[in-house]
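Let's turn to chain A:
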Amino acid sequence: MDPPFPAERGVDVYNKKLGMWVFLASEVMFFAALIGSYVILRFGAPGEWAKPGVVLNIKITAFNTFLLICSSVSMVKAYAAVSDGDIGKMRFWLLMTILGGACFVGIQVFEYIHLVERGFVPAGVREGSELAEMVAKGELPGATMGLYGSTFFTMTGFHGFHVTCGVISMLFLYLTKALPGKYTQQDHAGIEVVGLYWHFVDLVWIILFTIVYLI
Partner candidate 1 sequence: MRTLGSVAAVGGAAGLLVLLAWAPNTTPAPHRAAGATISGKIKLTGKPAASVNPEIDMSEESKCAAQYKSTPHEQIVMANPNGTLGNVFVYVKSGLPAGAKYPTPTTPVTIDQQGCLYHPRVFGIMVNQPLAIKNSDGLLHNIKAMAKKNRPFNISQPTNMTTDRSFSVEEVMLPFECNVHGWMHAFAGVLPHPFFSVSGADGSFSISGLPAGTYTIEAWHEKYGTQTATVTVAATGTKTQDFTFTAK
Partner candidate 2 sequence: MTTVAASPHTGHAHHDDRSFVSKYIFSTDHKIIGIQFLFLSLFFLLVGGILAMQIRWQLGFPGKPMPGGGILPQTMAPGGVILPEYYLQLVTMHGTFMVFFAIMLLLVGVYANFIIPLKLGAHDMAFPRINMASFWSAFVSGILMLSSLFVADGAPRAGWTMYVPLSARHDYSGVGFGQELWSISIIFFGLSSVLGSLNYITTVINNRAPGMTWFRMPLSVWALFITAVLGLLAVPVLAGAAIMLLFEQVLGTHFFDPSAGGQVLLWQHLFWFFGHPEVYILILPAMGLVSELIANGSRKPIFGYHSMVFAIVGIAFLSWIVWGHHMFVSGMNPTLGSSFMVTTLLIAVPTAIKVFNWLSTMWRGNLRFHTPMLHAIGFVTMFTIGGLSGIFMAATPLDMFIHDTYFIVAHIHYVLFGGSLFAIFGSIVFWFPKMFGRMMNEAWGKVHFWLTFIFFNTTFFPMHMIGMAGHMRRLYDPTIYEFLRPVQPLNVFISVNAFLLFAVQIIFFVNFWWSLFKGEKASQNPWEDNGLEWTLPNPAPHGNWETPPTVYRGPYEFSAPGVTEDYLPQNRKLPTDREPALSPAGH
């Protein structure tokens, strides 16, 4: 029950927002499990980890990261706009956010396709592929490529899944709430709540980008 139904004072946060905070707590644990496993596996790995930038294309992903951060900013702008009661601006910035997220997913899919073509798969390196030759030449450490593939695709894959969910729910809000003008200066919980989720996803990506691509 959302207030005004009279209730004992809880935290001064309305239910949907509180619910999202609570949900994000569980998301933190989920990613903590994946990232923690990655850290453990990488430190316990038999020998060298592949050098950054050899398998993964840092430039494209860096741009992708930039894109996601921008979409976070546009989300903030959308929220600011609706708080000022400027519905038109809110629509615009929400659309920008959706586009940013969609592009991110698109680029990630493109990146996956490219990696698989080069022979980088969750199981490690595909026989007879370009990367397999590099392993044979000793440019890549064969011993750890299996772990590399497993952790990379699992972590980035599930992040991508979260971004997709975010884009879908934002699109849903845009079509069912923003366009029909259901959001007002007083009532715009959806924007704020989905915004929280979006910033979280963004934050997770910055961590992933650092530990998976850069280090």
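How these were chosen: all candidates are chains of the complex that A comes from, given by their letters.
By definition in this document, contacts are C-beta pairs under 8 Å (C-beta built on N, C-alpha and C of every residue); 3 or more make two chains touch, one makes a residue touch a chain; residues count from 1.
All values derive from a computational prediction rather than experimental measurement.
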| field | Of the listed candidates 1 or 2, the one touching chain A in this complex | value | 2
| message | Help me check something: in the complex, which residues belonging to chain A touch candidate 2? | response | 1-16, 18-20, 22-23, 25-27, 29-30, 32-34, 37, 40-41, 44-46, 121-124, 143-144, 146-147, 149-151, 153-154, 158, 165, 169, 172-173, 176, 190, 193-194, 197
